[in-house]
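Report on one structure; see the data block that follows.
A protein chain is absent from this complex, but the other protein chains hold their places.
Naming follows writing order (A and B), and every chain is counted from residue 1.
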Amino acid sequence: MLKSPDPGSSPLNVVSMRGITKAFPGVLANDQIDLDIYASEVHALLGENGAGKSTLMKILYGFYRLDSGQILVNEQPVMIQSPHDARAIQIGMVFQDFSLIPALSVMENLALFLPRLPAVLDVKGINQRIQEVSGRYGLDVNPNALVAQLSIGELQKVEILKLLLADARLLILDEPTRVLAQHEVQALFKVIDTLKKDGYAIVLITHKLREVLECADRITVLRTGKVAGTLIRSEAKEEGLISLMFEKKLGAPIVVPKKVSMEKVSPLLELRDVSTHAEGLETGLKGIDLKVNPGEIVGVAGVSGNGQKELGDVTMGLIHCSHGKKFIFGEDFTDKSVQEARFSGVAFIPENPLTMSIAPFMTVLQNMAITRTMKYARLGGLNIDWQAVRMDVDRSTKKLGFSFPLYILARSLSGGNLQRMVVARELIDEPHLIIASYLTRGLDVQSAIAARQALVQARDNGAGVLLISEDLEELFALSDWLIILYAGKIVGNFKPEDTNVYEIGHLMTGSKVEHVENQ
Amino acid sequence: MTLLAIFGVISSAIFSGTSLLYTTLGEVIDERSGIVNLGLEGVLLVSASSGFAVTSLTGSPYLGILVSVLAGGMMNMILGYLVISRKANQLASGLALMFFGFGLSALIGKSFVGTKINSLPRLLLPGLEGLPRLYTSLFKFDPLIYLVIPMAFLVWWLLFRTRWGLGLRAVGENADIAYASGRNPHLIRYQALFVGGMLAGLGAAQLAIAYAMNWTEYMTAGRGFIAVALVIFSKWHPLRAIVGALIFSAAVAFQLLLQSSGVQISPFLLDTIPYLLTLIVLIAWGGNRKHSAPASLGRVYQGSE
Partner (left out) sequence: MLKTSEIAPCFPILQNKTIILVIRYLFMILLAFLLFGIILLISGKDPLQSYKDIFTYTMGSAYGFSEVLVAMIPMLLTALAVALPARVGLINVGGEGQLYIGAAFATFGALTFSSLPAWLLLPIMIILGMLGGALWAFVPGYLKSIGLVNETITTLLLNPIAPKIIGFLIFGFWHSPMDTVKTPNFVAAARLPTFFGTRIHLGLVIGLILLALFWLFMKYTRWGLEMRAIGNNAQAARRNGIPLKKYLIVVMCIGGAIAGLAGMSQVSGFYGVLLLNFSLSLGYMGFMVSWLAGGEPLGILLMSFVISVIITGGNLLQLTRGVPYSVINLLLAFTVFVVLARPNLIKGKKV
């Protein structure tokens, strides 16, 4: 028969990670990280995107293999080579994109992962077991409901239940509250609290300060792959944590001459109370009011996943506004297509070029042409003037100082070259409105400087730029206005000279800050 | 429209629909695991011809049924090898299997065209003993007919109440998650194909050995494709397939009924009704997750990373 979880059996007292190092091509994700996770404790792993939190936990869960270092369970070294191994030592992880099957019921999804499932399903028994565990920890769900019908909060409950029913003792939750509503967040905290008291060890990966302060017992802050600091709750204060998260080494400062603000002009881009409907795990935008004037760079700060992708897509017209209006160059573009937006002179550099804006099996040169085929079409469309394409490409790459091969398949380009390719392409026609999402991601210093330079130049020539970025240095240096996006809402709107990294950091992590007006 | 005529329609629908239902049940299992078999027509023909041949040679219809069932399983294994192990395109593989079946069945059945065989006994539906001869002759069914509805329930139970069925459905929805739960999607798909093939073979046996009692080339007359449509119509559910099979096979019989009551609608147009119904069902329930196709139907599972 199916047993209820017994906290006393096979105690998992402490899981330690020592000297964990993991490198990916071009980036050192984890650099000599030490971490201790204790039972009956909530350990928060705090940091910006790219700090290495997810990678570290995926190593613990067996999703990645560590390059060097050791993992110890109850002081005994263990080898975790796959999620199967991790589950065998009772480590479980809930990912950001849930791994549930929508067409099956809750009970079926849970039964799928039960370790001792009998050949003939004992539906009553399984349901009973589910009720026991869910009742005990406040994870109430209807076992017979189809997963497709559940809300995000309920999906999360099921995911946690899945781990509990599979006898996990260490639960890793990756950004669990990213898509939850406020009351669902509170419910989750209660669940976590009950689990903790029952002896479970919980790791909370997050960038949200408020949550950390509310529910963590121990906090480790990661920054660019290293441990910036480990504190227990009583020692932790907001200011301290933020400075650990965001303290930047002073590199060569980006000096950009600021444009003197122009007289009253009509905005190039205006979003009035725009909301979008969130499909599944997307972040819905709520009541966005945004203006980009000519000769202006509006920077959008925020941790990735708080609505940045949706903001870019709704501006282009890829996603519908479920509410509100959108104006481009003064015209109502709310219901217009992407094609029309591009025709009017809007350029878009999306956050993930490989999946979002290129044709992988076509050559680079061909990719350069697909956003404006009308321009290069001759004989009414029967032929394409590749010469003209080449000339445009050459002009753009020369101006930017980029160089990449033109006649190979786009998918063979390195990440950096892909980014350069897309930037070069989008800036060819001197667009009036540029939406740049993570412009310099994957670029080396030279190319990053060149790309930023191009944006500034465009701005100086009267274009408007919506710059979505995670690089605070970049945002502060380039923006004329700085907006902070959190959970699909705009939570702050400043001139860079009126604020600082810490204040922005607060807002990016969801803390409320009273902006004290300096005289 | 006499009572006799109505009963005649029902009887005809049951006789003709049984093989259709078996085939559909088999395809439901296959598609639930994520594989669509466009070669069902070929599978049916090979099963029918080999079963018929064996019956004729050995004199035992039961042996023939056994061979037919195994032949169906084996034919599906060909599809399995191509689609699972070689990761080939499911549609092209299915069509090739169909042509293969055309050819192989013609070869097997060549020397048996026109032969007579010992068929299965026909037993009267219990409870109708008191009726006049004219009626009872309509309701003498062979054992395979009596078995088909219990079989539908068995398939339902297999899919929804066993660990194997759960794993199979998981593979058909999201093979990666099924793999993460410790299952082997490739193995499960092979198993699904074999079981499904056996059911198709059973349907072919009923058609050739019990019902028609002869063999001609292309005798399955599109039942393979009808089954694929039926699976969609029943929204991949074995119990709904019962209703579907009745509707589909009744279309033919229904024509006679209409004619005998003086209504003149072209039999051709009536034949299209089942497919039109399926299309309407698809369009009406297109967005609804509960009624839609298994999520990874038709897609190749690339294996673990």
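The rule is short, and it goes like this: a residue touches a chain if its C-beta (ideal position, glycine included) is under 8 Å from a C-beta of that chain, and two chains touch if they have at least 3 such contacts.
In this text the structure is predicted, and so the values were computed from the model without any measurement.
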item	value
Touching residue (missing chain; options B:Phe7, B:Tyr62, B:Phe102 or B:Trp157)	B:Phe102
Candidates A:Val120, A:Ile370 or A:Met391 - the one touching the absent chain	A:Ile370
Among B:Leu82, B:Val148 or B:Ala170, the residue in touch with the chain that has been omitted	B:Leu82
Touch residues of chain A, complete complex, unshown partner	313, 316, 318, 337-339, 341-343, 348, 350, 355-362, 366, 369-374, 376-377, 381-384
Touch residues of chain B, complete complex, unshown partner	38, 78, 81-82, 86-89, 91-93, 95-100, 102-107, 110, 217, 222, 225-226, 228-229, 232, 266, 268-269, 271-272, 275-276, 278-279, 282-283, 286-287, 293, 298
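The rule is simple: only the chains that are shown with their structure count from here on.
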item	value
Centroid spacing, where centroids are CA-atom means, of chain A and chain B in whole angstrom	48
Chain A-facing residues of chain B, complex	161-164, 166-167, 169-170, 173-174, 176-178, 180-182, 289-290, 292, 294-295
List of chain A residues in touch with chain B within their complex	83-84, 99-104, 108, 111-113, 117-121, 123, 146, 148-149
